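Take this structure, written in structure tokens, and hold onto it; I'll ask about it next.
With one protein chain withheld, the remaining protein chains of the complex are depicted in position.
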Amino acid sequence: MSETITGSEAGGVAPPASGPWPIELDDVTVRYPNGVVALKNVSLSIAAGEMVAVVGLSGSGKSTMIRTVNGLVQPTGGRVTVGPHAVSELRGRALREARGDIGMIFQAFNLADRASVFHNALVGRFAHMPTWRTMLGLASAEDRDMVMRSLDSVGMLEKVWHRAGALSGGQKQRVAIARALSQEPAVMLADEPVASLDPPTAHAVMADLEDINASRGLTVLVNLHLMDLARQYTTRMIGLRAGEVVFDGPAATATDADFEAIYGRPVQARDRLGE
Amino acid sequence: MTALAVRAPIAPPRPRRLAVRIASWTVAAVVVGAFVGLDIEWDKLADLPGDLVHYGSLMFSDPDWSMLPEALRQTWRSVSMAWLGALLGVVLSTMLGIPAAEGVGPLWLRLPLRGLFAIIRAVPEVVIAIIILTVTGLTPFTGALALAIGGIGTHAKWTYETVESAPGGAVEAVRAGGGGLLATIRWGLWPVISPELASLALYRFEINVRTSAILGLIGVGGIGDMLTTYTQHRQWDTVGVLIIVVIVVTMTIDAVSGAIRRRIMEGAKVRGVDRSS
Partner (left out) sequence: MTGASSLATAERVARIPARPRTWPRTLGVVGVLAVLTALTATPALGGVEIDLGAIAKNWTNGADRIAQMLTPDLSVLPRTWQPLLETLQMAVVGAAISAALAIPLSMWAARPTNPRTPTRMAVRFVLNMIRAVPDLVYATILVAMVGVGALPGVITLVLFDVGIVVKLVSEAIDSADSAYMEAGRAAGGTQTQINRLTALPQTWPAYVSQVLYSLELNVRISAILGLVGAGGIGRLIDEMRGFYRYDALSTIVLEILIVVVFIELASNILRKRLR
């Protein structure tokens, strides 16, 4: 399949994305309706299959940036391109289809607590499922297999019929990862996926992301609070401060001076996450 | 479609809970039974749209606006009944409802109180009004009293439910500080539940505005009285005016009261945040 296919098959079912995609931000500015400028002329180019961390203080614009990539936030200036999709120009159905190829993981997991693990993961099939099927609550055998395989790959298969609300934080985040994997995405976004987790679980989830990048070859863009995790798990780190890119380079080479540029103060012991 | 080539893992079978199944079938059977048992000519429903248009035009194409002043006077009377009924009913319900809450009153007090509320809930307001009118006659005062007493059934129940669902921490803190029952209520409970109770009190007023119209059926006055009379005499042009008045007044009261209730509850939320920080 060629990468240019973004239209739909009969019945509004998008085909799975083919291969990892690059992400391109070209002079992107986001000004919220209340006047806050969360991103200022950010230009970035992330290659297909790269694993990139975005670090910065709270309020520096990390979430805003990652949300522009799947169009949850529309930039007020500039252009966002993900593989064949010009995300910042898409609306309605075309945007939904593009999102179907972009997985996303949230800090607060964003699961429907009262729905089963299965149905939460099935959410990842939305873009590949005709609406009538969803209405009847009928997943096709194909969708079902996809969901089961995703759950299996994060070790959550035995819990498939449990309620999402009854899981531990780490398990919830695994289900959320399975939900994103069920999309068969070409790109994986993660907005502080480990900020609500204890250190050992945080490392386990980061390892999962690393594995997704290594074995499936997905492009991974992950927001992190702590530079430590960025150094340990990613090859490239982008530092944001007040909506501007103040660092961009291999995570391992970031010095204490770079830390100061990103966080506005010298590095301290508590900036590190325990093992 | 290469993905399909990978064999899907064996998932645990989806649990089918027998109790849930039995419950769903029972509900389905009861509903079907009720539909079948009810002596209704459902085909009459087909005429309903036509009827609606016909009577709608009778009522609203040329409403008799000369009745407006009288309609407004009667509406004010209904609203007055609703207000006084709500005021008295809420005071009584709060006094009776708080001791009926688990963790506040003792069991020997709780049970009879809750029984009383249940009984009042079962007695239609109209029946309560029938009893009261032997004392105070066919007057709006009777309507207000019936609303107050009839309201105790549900309102006192909401009151004790609110108390019971209040976060227990505050009560325990006052208890731990050695407070007695009254001190506990005043300093532990009241600050936590008063916004919710105030909101419920306003809601009670909204309900009473509607119920006061029902009491018109037995002739205690107000807009409901007028509506029944004119509907029975099939004076549709007047009925149209009355319905418009009822809708406008009720929606206005709901909107104002709803806005106040939202402010009360939002204030409570802000204060809740303050406490935790």
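Residue numbering begins at 1 within each chain, and the chains themselves are lettered A and B in the order written.
Everything that follows uses one rule, which is that a contact is a pair of C-beta atoms (placed from the backbone, for glycine too) under 8 Å apart; a residue touches a chain by one contact, two chains touch by 3 or more.
As the structure is a computational prediction, the values presented were derived from the model and not from experiment.
Trainee: Check each of B:184, B:211, B:238 or B:257 against the chain that is not shown and name the one that touches it.
Mentor: Reading the full complex, the residue touching the unseen chain is B:211.
Trainee: Going by the contact rule already stated, which one of B:22, B:95 or B:119 would touch the omitted chain in the full complex?
Mentor: B:119
Trainee: Taking the full complex into account, find the residue in A:36, A:108 or A:252 that is in contact with the omitted chain.
Mentor: With A:36, A:108 or A:252 as choices, the missing chain is touched by A:108.
Trainee: Where does chain B touch the missing chain, residue by residue?
Mentor: Against the left-out chain, chain B lists 30-31, 33-35, 37-42, 44-45, 47-48, 51-52, 55, 73, 76-77, 79-81, 83-84, 87, 118-119, 121-127, 130-132, 134-137, 139-141, 143-144, 210-211, 213-214, 217, 224, 227-228, 231-232, 234, 239, 243, 246-247, 250-251, 254.
Trainee: Considering the whole complex rather than only what is displayed, give the residues of chain A touching the chain that is not shown.
Mentor: 14, 70, 72, 95-104, 106, 108, 110-115, 119-120, 122-127, 129, 131, 134-135, 137, 176, 179-180, 183, 189
Quick note on the criterion: only the chains that are shown with their structure count from here on.
Trainee: Between chain A and chain B, what distance separates the C-alpha centroids? Give it in angstrom.
Mentor: Each chain's C-alpha centroid was found; their separation is 46 Å.
Trainee: Give every residue of chain B touching chain A within the complex, in rising order.
Mentor: 3-4, 6, 8-9, 11-12, 14-15
Trainee: Provide the residue numbers of chain A that touch chain B in the complex, in ascending order.
Mentor: Per the touch definition, chain A meets chain B at residues 16, 118, 142, 144-146, 148-149, 151-152, 157-158, 160-161, 184.
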